[in-house]
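Omission of a single protein chain aside, the complex is shown with its protein chains in their original locations.
So, chain A:
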Amino acid sequence: MKQILHIAYRELNSFFDSLTAYVLIVIFLGFSGFFTWIYGADVFFLGQASLDTFFTVAYWSLFVFIPALTMRSIAGELKAGTLELLLTKPVSDWQLILGKFLSTFFLIGIALTPTLFYYFTLWGIGPVDHSAIVLGYLGLLLMSMVYISIGLLTSCLFSNPIVASLTALSIGIFFHIIFDVLAANFVGFTGSVFSFLSLSTHFESITRGVVDTKDLIYFFSISFFCLYSSKMILSNRNLQV
């Protein structure tokens, strides 16, 4: 466990050292703040103390940002040769994968933390549905988890970061939109399969305030599948630890 945190901490530091983290946080807060408070279907336009707009904006922007964050995680290390450095230290393949996963997950957490001000501000303005907001954040974190895992998997598959990022994005699009669109076009069993596969179905069901185990299983199983595949790809070059 310690190894995982050491790796995650180092990785997180390098996000901040390379300015990636600042750029991400500034753009993310800029976008979400703009659409939540100033423009379009913002809080004042809706006249409701709800953060639905924010969650929609975050839902989309994280989807775009995450592949850019994860693209280098394994591919970059492999290219720089530091993967060899790490894996010949007492670090197992799982610890490396989980460390990389956690670093990006923490970064998303850090980017989301300042938006708690939106929540407190809203609280001051009107009656807030607290559980909806808590679950909204939960939904965002679960969604990030899935996309980080997909990003890690593609970073293991392709040694070119750009290819890794674009592939993660295109796989993400299926979960984000295409399955949803397909679900709307099919009826019966096929329709419900696509609807189950679509990430937005589960995200919406959580943000609506219903946490079903089905949704949790969905998020965790996709993440686990991707992380496990990443680990297997990594181990193929190396020893099974």
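We adopt the following convention: a contact is a pair of C-beta atoms (placed from the backbone, for glycine too) under 8 Å apart; a residue touches a chain by one contact, two chains touch by 3 or more; residues count from 1.
Everything that follows uses one rule, which is that contacts and distances are computed from a predicted model.
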Undepicted complex member, UniProt protein name, chosen from "Nodulation protein E", "Gliding motility-associated ABC transporter ATP-binding subunit GldA", "Thiocyanate hydrolase subunit beta" or "ATP phosphoribosyltransferase": "Gliding motility-associated ABC transporter ATP-binding subunit GldA"
Omitted-chain contact residue, chosen from A:Gly47, A:Pro90, A:Pro127 or A:Gly188: A:Pro90
On chain A, residues whose C-beta touches the chain left out of the figure: 2-3, 6-7, 10, 13-14, 17-18, 80-82, 84-92, 237-241
